[in-house]
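Each chain you see keeps its place in the complex, though not every chain is here.
Chain IDs A and B follow the sequence of writing; residue 1 opens each chain.
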Amino acid sequence: MNLDLREYSVRTDLAVESKAIAEAEHGGPVPGLHEDIDELDGIKVTRLDVQDEAASQKIGRVKGHYITFEVPGLRSQDTELQEKVSSVFAKEFSGFMKKLGIQSNAKVLIVGLGNWNVTPDSLGPLVVENVMVTRHFFELTPDQVSPGYRDVSAIAPGVLGLTGIESSDVVQGIVDRTKPDLIIAIDALASRSLERVNTTIQVADIGIHPGSGIGNKRRGLTKEILGVPCIAIGVPTVCYASTIVNNVFDMMTAHFNDESGGDQAQSKQIMGLLTDLNEGERLGLVKEVLEPLGHDLIVTPKEIDEFIEDIANIIATGLNRALHEAVDRDNVAAYTH
Amino acid sequence: MNLDLREYSVRTDLAVESKAIAEAEHGGPVPGLHEDIDELDGIKVTRLDVQDEAASQKIGRVKGHYITFEVPGLRSQDTELQEKVSSVFAKEFSGFMKKLGIQSNAKVLIVGLGNWNVTPDSLGPLVVENVMVTRHFFELTPDQVSPGYRDVSAIAPGVLGLTGIESSDVVQGIVDRTKPDLIIAIDALASRSLERVNTTIQVADIGIHPGSGIGNKRRGLTKEILGVPCIAIGVPTVCYASTIVNNVFDMMTAHFNDESGGDQAQSKQIMGLLTDLNEGERLGLVKEVLEPLGHDLIVTPKEIDEFIEDIANIIATGLNRALHEAVDRDNVAAYTH
């Protein structure tokens, strides 16, 4: 019998997931990756550097610096925790910009990618709505701008289905006209594990790459393309249906293994040959099956609106703190709406 | 080995799906169901009467009259088709009201259930935004209302997480104060098959029952509760993740059966014991596996915003035509926004 499966790569936008997959497949640490983990008060901060091309290829992520904030408690809508995450985010983001050599007076364009009409894809536009925008003061009345503020503009370029224009074209057009020194692009991502949905924030200096995020980007937002460095901020707000089906297979296998006391034969009897296929093959199988339905299906919790608002607020508040020295870094939630 | 599966009932809000499941399980037509099908121009209209308690129990749906509009072409955003569906809907709905003995001057309260912040759950509120509301004219200047209009009010009561109040309590309070003769409640539903998502409209004289729709209703909107007849209009806009996993199992089994030329032994080798479980058992297994993730997960196409708007527009336009004789039934799209 010939299953003739194409090996699909597992769909994730998170570097920490890519690393875990690579380590599982290669049976140990991947050379060329440097990781540094802090954990405090329920907030796990992982700084992951993909240092060379070899490492990049092994984990399937672009060379660069990644910071991941994992906060399982974000699901419980604990506002004190949200405030803490925003504060930690601001501090890390501030340090990240310094490490990248971004000057304290560098002009920043914040780009909120995604579709404001689809709740799990509205993260970027929501952040844009809530960041402090100052560029027009610098342009019109530069001598009246208080010290400690930076030149910040912000735009939500919409999605192809709404505008007929690639968001990358809108952004590049604006970059050409307004000449920012740094772009910060916020996007909703897909994650491999449901536990990470709405509980994880990833910051990376690699920009936005084609095919990443929920929307079907066909061109990216990178330094190579735009001529300006681009920091990407992403939050997984969905899984793909194919991923979740695949996850269920894994969990079922584990379940049967447990029940059968590790009796692989019995477990195999239940799950059949499927247990012999590797993850990529099974994913291909699932996709083949789902394909006739004709649409890329997304999976979200029903309460997605509350999570999205909370995380957009955390990121907007964190950015306001990190970008403007004058913003009181201990209490700036009031700066966002 | 003891799988100890609870038999979950398959989750669908559509009577036509319940009937198909019941017929598959019972191996033939179910007595006490009367069905009448029209199909024209890509619009399939099924009028299904659940005539007695026995039939009701067999298909797991409340006794009553159901009309289902199935229009696969709605996915292709063909505006002429949309106009046609709205026109067919208006005609059927008008006849449905007559059949139920609703007077042409009966006062109507339209209730848009669901959460306006979550795209696939926003159908009801969107319809409410687009129907013609006239009650205030009847109350304030009754002698100035042109003939051919009916007394119509409309409300979107919100969801428990936003208001802290059951939508049924909000509606009942309003019914007590405004004394309508008929309630029309619009709600987003879950379907068993992805093909029906955003392509199907169900009308039924059974009201809204606890647990139906996307939101977690714990009280219903029925004649028994409200003292007023309630027609429910529903559109499946999501599947549950558990349903979709289950679907994939079915499709895989079919796939392997095809590939193995119907060689059940080989197919069974691949799918293992799972092929021996019935649908309910497998669904229980899947739910058990997904449960730790802690949230009821919904599955939608990414383009959900466009579908929802189109169908809300069809229903609002159809209702405007059906409820007000003065509304030109050949061209009223302009009446909605």
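As a working rule, a contact is a pair of C-beta atoms (placed from the backbone, for glycine too) under 8 Å apart; a residue touches a chain by one contact, two chains touch by 3 or more.
Note that the structure is a prediction, hence the values are computed from the model and not measured.
Engineer: How many subunits, all of the same sequence, make up the entire complex in this structure file, 2 of them being shown?
Structural biologist: 4
Everything below uses one rule, namely that only the chains that are shown with their structure count from here on.
Engineer: With chain centres taken as the means of their Cα atoms, state the distance from subunit A to subunit B in Å.
Structural biologist: For subunit A versus subunit B, the centre distance works out to 35 Å.
Engineer: Enumerate the contact residues on subunit A facing subunit B in the complex.
Structural biologist: 1, 3, 75, 115, 117-119, 121, 161, 194-195, 214-215, 241, 244-245, 248, 251-252, 255, 259-260, 266, 268-274, 285-286, 288-290, 293-306
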